[in-house]
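Structure incoming, see below.
All protein chains but one are shown at their positions in the complex.
So, chain A:
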């Protein structure tokens, strides 16, 4: 995920302090991995240097001084470009699992067992996500669904590979 673009997008609704930005980010997207303060400040100084945000005000109290950031016109253009640009569909052409299957076949180890173990691990993770989804709100459900659909795709590949192991063995050993 592009943290810079996400923070910029959050700034579009109005200027915020670094701390507010972190909180808004965590609320919307940080279910699994909340942002570190360090990440926020290093990202903001990069955005500042590139002219995508400006410092809108500084509060100095007892603690460290708190900068308030505002998005610039080029910042807004940057967010618009980011949203308009499709994400590159990853093709995972060099998957570790495929490599493991080939090595197992080449070394005479059990490729079918390897796939069984992987299926069990995938299903375990899918159970956790399904349970979390049932407890969670809509945001949680959609995040979990995204992960579930990807894991399901892995499993479909895994079943297909399991069904073609004999042919693959003949080809890689040829």
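Before moving on, here are some points about what is shown:
Here is the rule we use: contacts are C-beta pairs under 8 Å (C-beta built on N, C-alpha and C of every residue); 3 or more make two chains touch, one makes a residue touch a chain; residues count from 1.
Here, contacts and distances are computed from a predicted model.
Candidate names were "asparagine synthase (glutamine-hydrolyzing)", "ABC transporter ATP-binding protein", "Energy-coupling factor transport system substrate-specific component" or "D-amino-acid oxidase", and the UniProt protein name of the unshown chain is "ABC transporter ATP-binding protein". Which of A:12, A:26, A:59 or A:152 touches the hidden chain is settled by the complete complex: it is A:152. The chain omitted from view is touched by exactly one of A:70, A:102 or A:126, namely A:126.
Only one of A:2, A:28, A:95 or A:134 touches the absent chain when the whole complex is considered: A:134.
The residue from A:12, A:26 or A:116 that touches the chain not shown here is A:116. Within chain A, the residues in touch with the undisplayed chain are 116-117, 119-120, 122-123, 126-127, 129-130, 134, 148-149, 151-152, 155-156, 159, 162-163.
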